[in-house]
Structure formats: C-alpha cells, structure tokens
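The other protein chains are all here in position, but one chain of the complex has been omitted.
Residue numbering begins at 1 within each chain, and the chains themselves are lettered A, B and C in the order written.
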Amino acid sequence: MSGHSPHEIKASVRRYLLVFGALIVGTAVTVGAYYIDIPSVAMTVALAMLIASVKAFLVAGYFMHLMSERKMIYGILGSTAFFFSVLMYLTVWAHGQAPPGTVYLGASIAAAQHAPAAHPPASH
Amino acid sequence: MQSTTSQTGHTEAHDAHHEEPGFWRAYVFSTDHKVIGIQYGVTSLIFLLFGFFLMMMMRWQIAYPGHPIPVMGPILEKVLGDVASGGVMSSDLYNSFGAMHGTIMVFLAVVPLAFAAFGNYVVPLQIGAVDMAFPRINMVSYQCFVVGGVVMMVSFFIPGGAAQAGWTSYSPLATSIPTDGQTFWILGMVFLITSSLLGAVNFIATIIQLRAPGMTWMRLPFFVWAQFVTAFLLLLAFPPLEAAAVMQLMDKVAHTSFFLPTGLAIGGNLANVSGGGSPLLWQHLFWFLGHPEVYVLILPALGIVAEVVANNTRKPLWGYKSLVYASLAIGFLSFIVWAHHMYLTGMGTAISTFFQTTTMIISIPSVVILTCLLISLWGGSIRINTPMLFALGFLPMFGIGGLTGLPLGLNYSDIHLHDTYYVIAHFHYVVAPGTIFGLMAGIYYWYPKATGRFMSEFWGKVHFWTSLVFMNLIFQPMFAQGMAGMLRRMVDGGVNYSLAKVGNDAIGGLSDTMIGMNVGISHAAWLLGVSQIPFIINFFWSITHGKKVTSDNPWDATTLEWQTPTPPPHGNFATAMKVYHGPYEYSAPGQSKDFAPQNEPMR
Amino acid sequence: MEIPYVVQPRPDTGLYNAKLGIWLFLASEVMLFGALFSSYILLRIGAAPGAWPHGLLNIPIGTVNTLVLITSSITVVMAWASLKLNQFNRFKMFQGITLVCAMLFVCIKSYEYYDKFTHYEVIMTDGMVADGHLVEKSDTHITLKHVAVFHEGEGTAGDHHGEHREEMRIEAAQIRKMENYGPWHNTYLAIYFTLTALHALHVIGGAAVIAYLWGPGSRMWKTDPERFTNRIEISGLFWHFVDLVWIFLFPVLYLL
Partner (left out) sequence: MDGFVDFWRAVMGMPILASEHGHKVDYLVVVMHWLMAALFVGWILFFGYVLVRFRKSKNPKASYQGVKSHASSYIEVAVAVVEMVLLFGLAIPLWSQMVDKVPAENESTVMRVIAQQFGWNARYPGKDGVFGRQDAKRISLDNKWGDVPDDENGKDDIKVYNDLKVVVNKPVVVHLSSMDVIHSFKVIALRVCQDAIPGMNIPLWFKPIKEGRYQINCAQLCGTGHYTMSGGFLTVLSQAEFDAWEASQGGGGTTATSFE
C-alpha cells in the first residue's frame, strides 16, 4: 500500500463502487438461485458457496486491499487458510472413517429399528 | 475488545516521556514489557506452586486411599465442606483437584511462565527493541490472564466445587456433572485464551517489526525463534478451543446439544436435550489445540536451554539453522497430529494411518533439536553453574519423555498404554523435569539481569540435585505402573485392581508391588516439594541480599539483553542497537575476548 | 524510547505495526469462525436423514440485512479514501452511514431473534403438532397465529406441510410439550444462534470502535492525521472481516 496519491485514490474509489455493485448482484443471484429451485442439492450448495467465495474474494481483495498487500500478510493468511482446511477436512474425514461396522446412532435412529445392517444379527 | 486492540497500543510512547510514573503506573498498570514480564513470572510461579500443592494432596489420597489428609485435611473440610468430610478426599474432590492440577499447570503456570513471562522480559531485549509493539495490549493481556486465574480460583469455593471432568473436559461428562464448576472453567478458559491470543499477536508483531537494524532472521537468538513459533501455535490453535468452549458453554447454560448425541440417558433416564450433537467433535477441537499446546510448553524451554548451553559451553550452537528449521517443522506438523490422543475412540485404518504417520514424522525434528543441543556440547569449555545444571538436566529428561511418546504414537501399542500411568509418566517427563527445569535454568540465568544480583549458587545446586533425584523417583516408577496396567485418574490409586484380585480371584489385578509404589512416589513428591523451599527462599532473599553483579554482562554473553544497563531502564537500551553478526559468536578465532556481543563488530 | 513504525511502515516489511497486528488478529478470527463452521459441517453431516430443518428463517429479511452490511462495507472504505483525499467532512458522513447500517443490522437481527423466541412448537396429547407464533398465553390456554398443524414425526416446521390456520387456540390440558425455537430446540438452531450471536458481538464491538473514532477519537485528525487515517484503515479491516463472515453465514444458514 505504498503510493496513495490523490489520483490513485480516486481511481480506487471507482473500483470500490464497481465491487459494491458486484456484491449486490452476487447477493441477488444467490437469493434468486434459491427461489428458482435448482433440482440438485449439490448444485445449490456449490453455486451458493461459489458466489460466496467470489464475494469474499472481492471484499478481501479490494476493500481490504489484499490485492496489493505485502507478501508477509499473504504468508500469514495462507497458513491460516491451510490450518483451517486441515481442521475442517480432517475432522469430517475422521467422522466418516470410523471402523467398519460403526453406527452413528443419532443418524440411524429411524433406520436402526428396521435395518439389520445397523446391528447385524447372527445368522443361522 | 476485539478491534480496539490493534489501535490503542501505541500511545504510551508519547505520554510516558520522562516524568516518573507513579506506583500504580509503574507496578500494577505498567505497560513496560519488563514489568509485565515480571508480573507474569511471579503470578505464574505462584500458580505453579499451587498446582503442585493440589497434587501433593492428591498423592496422599493415592498412597493412602480413604485416610484423612494430615494437616491439610481439616483445613479442606473447613473451607470446602462435605467433599472433604472427615478430612478425607472424596472422589469428587479428587476429580476436581485432578482437573484443576492439569488446567492450572498448563494454562496458568507453564504457558504464562514460559511464553508470557520469559517472552515479555527477554524477547524485546534480545532483538534490540525498546518495548513490545503494542504495550497497552500487553498490559490487557496480563489483566485477562489474572481475571481468568481468579475465575478458576473462585470456582473451588462455589457449591459443588471446581470442574471435575479432567483438564480435557470431555463432553458429555463435562456438561452432565451437576455443578457450576465447569461453567467457571469455561469462562476462565475464555479469558486465558484471550490473554494468550493478545500476547501472541503482540509477540509476532514485535519480532517482525521491531528487530534492531542488522538483526536479520538468521541472527535471531534461538530463544526468539522458539517464541516466534510458539506465538503462531497459540494464535492459530487456541481459537478452535475458544469456539469449542463457547459451544460447551451453550450446552451448559442454553441447553443446546452440540456435544450431546441423541438418546443420551444420564442417570438412567433420557436426558431432556434435543440431541443430534457429537461427543467426538469436542475431542477434535480440544486436541486441535491440545497437541500444539504441548509444543507451546516445550519450545520456550528448548529456547532457554539453547541460550544457556551456548553461553556455558563458550562456543556457538551446533547446527543453529537446523534448530530453526526443526522448530518451524515442529510448529507446522503439530497441527496435524492431534488425533493421536484419540486412537481408541474408534478409528478406521485410513485415518489412523494418517495420524500415526504424522506423529512419527514429528518426532524427527525433535530428535534433530535434541541432537543439535547434545552435539553443541562437544568441544566446549563447559562451565557448570546453576543455570547450566538445569539446562543439562533438561536434555536427558526431555529425551526420556520424548522417546516414551513413540510407543504411544503407534496405535497398536497405545492399546495397552492408553490412559495408564505410562502416559502420565511420558508427559510429566517432558513437562516437569523437562520444561520446568528449562524454566528454572532461565530464572537462574536472567535473574541477574532483572535484579542486578545473583541467586545463591550453592542453594541453586541443592535445588537442582534434589529436584533431579525426586523428579525421577516420582515419574520413573510410573512407567512400571503403567506397563503393568495401572490406569490414571483413579481416586483409589488403583486399589480396586488388587481388591479384585483378592476378593474375587479375578486375573488382572495389580500386584502389591505396583500398588506399593504409590507410597514411594508420594513420598518422593512431598520431598520434591521440600526441595523447592531453598529455591523459594533463594528467589526472594536474593532480590535484596544476593551477590551483586559486577558488570552488565555477568555471564559474558553475546546476545543483546546483556548489552543493556542492569536492570534495564524504561526504553531498555542506553544507545540504539545495531547488530553486526549472529547470536552465538563465542570463542571465535582472532577475537580478543571469548565472546563477541552482537552489537560489536567482529574483527 | 519511541516505538518505531507506529505510523510509517517498516521498510523491509512494508507494514506499520498495527496493520500487521490486525491481520494477525484476523487470522485468529478466521480460526475461531472456521472451527464453528467446521462444527456446523460435521453436525450437519452427522444429522439423521431429514432431520436438518430448512426454511426456518425469513429470507427477505436476511437479504436486506446482507445488503445493509455490504453497504456499510463500502462506506467504511469510502470513509478511509476520503481521509486520504483530505476530506474530513465526507469521512464523517460516510462513517456516519456505516454506524447507521451497523445499528440497523443489529436491530434487524434482534427482530429475527425475537421472532424465533416467540415461535413455538406445541405437541398435543393427541399426537398432533401445532407450529406457530405465540400471541397469548394464560394458565388455561395459549393462542398461536400462522399455525401449521401436522402429525408428530411428519415433517418439520418450515417445510410447509400440513394444514394451515390463521389462528389457533389450544387448551392447556391438550399440551404435552411446548418449546420455542431457541438454541435448545435443535442442533440447527443451536449453531444458528451461536454463530449469529458471535457475529453480532463482532458487529457491536466493531461499531463501538468506529463510533469512538468517529466521535471523540477523531480529534486526532488535527494533531496526527496520518496516524488517524491508519486507525480508520485498521478498524475498516476489522469491519470488512465481519462483513466477510456474514457473506458465508447468510447462504449457509438461510439458504442451504
């Protein structure tokens, strides 16, 4: 963030307004997509997350000036992002990686009453 | 609280010019990093002693289950009531002392002492800075720590007593115990976490921004590196525990079910909660902090030991760069090994392979660090003084603690060792004769800088040798007990096993020898307590009566903290510092002295 | 004696102290919200099929609140730019709008909370569920409005099943269990309240700082304009982060 001459600032103000417009549009698209009822849940999630990420990128990149920030800050934020994904990914992975035969009772409370797979009975 | 932090910090530099601050500004609400360091140091030493006190009482119960505690028993009964009726430690009291021993030792004693006290006092001096980057935030950090400590202490006296679910506070146990102790624990933790976070931001900013001219990264004393990595661990690992604490608080006070599964039946009846939560989620979030935390406990101690070893061998550290890179590697890896505390919670092959592999890999940089420190001794002219004794004692003790982490790190052997006294012995070897020895080395080493006087060498040596002996007498037998299958957190010291053997002729009871060791261990623990008396007296007596230093640099050291007036004034240095070379130029060829301070060009 | 780089950036890092400090702090905030976010995902994956409620929140209100926060974000950065251009009065105006937006956001959020706390699920002795907003409560009966009525175990609130009634009176004797949509009601609401409350605390904290710098704190503009501008930048960074969190919270809690 070195040169902040009045001229440069004026240029960035124009950019800020563009970003602002884009954020509004992004919000509109997210909400719109919800109302048009995309058939696939995965698609809905992917779209919503994609738009949120673009919006986040715009805010961080322009309003927070990350686009022209120092390497040091990139390093700090990069490692933070990495450790955050580690936390999220590994916990979720561990949840799905319990020993074969493990049953999460909450998730199968309805199913467990009928599904033999939950508590395999000894067969004859 | 949040964003003000970063902006309010820099005003003092202007205000505090010249005029002498009054008592309150100078000692209580000081923003001087050295005063804050000493505040942290004294407070955390008191907590250290208190944590040990709890354990000395617990050791009585372990050795003589059901017998009233001598001296302390009646006092406990008076102060705490029913939980100590007849002066006997009840199961609930044992559990809460155990949980609080762990919590206090880790979060109120060792972290504040190793990271905040030494870091505050020494780091700005070592990098040639006038203060921390944000002095007022520094003060707030200490105040948060005190508040957290007070909340924890108060919890002993509320009805039902302090938290009883172990320092790990696993849900649903933590939420289901019908006392408010756990709520206090959570609130206390939130303050302690905030304190550490503020400290971490401050340290990192200070180390990056305020290094004196010429103090490049590879010229930083190793202690600064250790603190730098530690600060990052605190910065990034603590917030998830804070999040977990918030959720546990919600479970406790707003009756949510973050960590409570569907169909939970406390006391036989279905609990009145919505369910749908996950008990393992708490464990993941806890250990995501918990494992980096153990490196927070050890890295500053390693840093101190490195300083003391370099100084007293009168030669450069061997493999300075390896030490730095190994610390960075440890810092990085410590975020991805946490589930080795959870092998037996039900883990499939893939996930446990991942965590075992990272656990084995993280032991390599520790081996590198220990090897570098060991080899640094070779070719030295080894001066034996009290700081050096503690530093030398640290090395094999950390070795034992670290090596015994390996069989725990492999899940198949952990099946036998998990939650036995083997684990207790493993980590106490790293934190007690390990970290605490490292911290003692630091106290004896920097004491002359802070006070202008030495602590007594003779009593220091007495302190060291007795501590060394008793520490080993305490923790070595625990390996044997653990191997034999004695489980931790047993209020009866494991007597149940032998009862089983006697009364019910069941196989698997502990032998009398194993149970008998409890008595020996406890006596050793009390004698360890006695061994601290010379230290405590020495510590206070020497402030006014110790041998005066004859120069600002009594140990003939190279690093910048010794190039200041003694004790360093507000603003630290008489002249602005400029750094010309690396931190450990001892016995460099062609010099007139056997040490070359960093601020003096070498010939 | 002076602490260096309080105002001017350090040449080799290109940063002034507070800027580095706030980014470090934000990094820890990322981990804080990140952990809660991970918990959300884990709890959701672990939820029984069909048990995760949808449509409990009012999307138009959420959208408006999103727009409010986005607006405050642009005014914050415009306020900073105004200072850079030496236009103190414009700074006052923009930051004033920011504060109004912050207040508006908190008010709307409180309304949403209020709405949830008055929203009741009443399970009746005959196995029917009445789900609606409490109008009146006495010892003998309660009255709900905008009520959906369905069989226990058939559907959840918000999925628009069942029979709809404008208003409904239920006798106390008929009620087996009655619970409002507070955090205790289910895991979704638990995480919803926890995340949004923590976020709201950040909004309030950030607004307090901005208000201080807008009011009494702005005197520094006269004595040390550069430092004052830095402070505005720092508080702005925090404010944008709060906005950023909301950018994720909104779709995750309202739409998915």
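Everything below uses one rule, namely that contacts are C-beta pairs under 8 Å (C-beta built on N, C-alpha and C of every residue); 3 or more make two chains touch, one makes a residue touch a chain.
Just so it is clear, the model here is predicted, and its values are computed rather than measured.
**Q** Relative to the complete complex, which of the depicted chains are touched by the chain excluded from display?
**A** The undisplayed chain, in the complete complex, is in contact with A, B.
**Q** Kindly state which of the options B:Asn95, B:Ser196 or B:Ser274 is in contact with the chain not pictured.
**A** B:Asn95
**Q** Which one, B:Thr371, B:Asn472 or B:Gln532, makes contact with the chain that was left out?
**A** Touching the chain that is not displayed is residue B:Thr371.
**Q** In the full complex, which of B:Leu395, B:Ala425 or B:Ala450 touches the chain missing from this view?
**A** Per the contact definition at the top, the residue touching the missing chain is B:Leu395.
**Q** With the missing chain put back, one of B:Thr216, B:Asn272 or B:Ser381 would touch it. Which one?
**A** Only one of B:Thr216, B:Asn272 or B:Ser381 touches the chain omitted from view, namely B:Ser381.
**Q** Footprint of the hidden chain on chain A, which residues?
**A** 98-106, 109, 112-113, 118-124
**Q** Residue by residue, what part of chain B touches the chain that was omitted?
**A** The missing chain touches chain B at positions 91-92, 95, 164-166, 170, 172-173, 176-177, 260-270, 275, 277-280, 313-316, 318, 344-349, 352-353, 356-357, 360, 363-364, 367-368, 370-371, 374-384, 392, 395-396, 399-400, 403-404, 406-407, 410-413, 415-420, 480, 483-485, 487, 489-492, 496-497, 500, 504-509, 514, 586-589, 594.
Everything that follows uses one rule, which is that only the chains that are shown with their structure count from here on.
**Q** Can you check how far apart chain B and chain C are, centre to centre, with Cα atoms defining each centre and the answer in Å?
**A** It comes to 37 Å between the two C-alpha centres.
**Q** Which parts of chain A, given as residue numbers and ranges, touch two or more other chains?
**A** Within chain A, residues 72, 80, 83, 87, 91, 95, 106, 109 contact more than one other chain.
**Q** For chain B, write out the residues touching at least two other chains, lowest number first.
**A** Residues 208, 236, 240, 262, 275-276, 278, 281, 285, 288 of chain B each touch two or more of the other chains.
**Q** Note which residues of chain C are touching chain A in the complex, please.
**A** For this pair, the touching residues of chain C are 13-15, 20, 23-24, 27, 30-31, 34-35, 37-38, 41-42, 45-49, 59, 63, 66-67, 70-71, 73-74, 76-78, 81, 84-86, 236-237, 240-241, 243-244, 247-248, 250-252, 255-256.
**Q** Residue numbers of chain B touching chain C in their complex, please.
**A** 1-7, 9-10, 13, 17, 130-131, 133-135, 137, 197, 200-202, 204-205, 208-210, 235-240, 242-244, 246-247, 250, 254-258, 262, 273-278, 281, 285, 288, 570-571
**Q** Taking the complex as given, what residues does chain C use to touch chain B?
**A** Answer in residue numbers: 1-6, 10, 13, 15, 17-18, 20-22, 24-25, 27-29, 31-36, 39, 42-43, 46-48, 51, 182-187, 190-191, 193-194, 198, 202, 205-206, 208-209, 212, 230-231, 234-235, 238-239.
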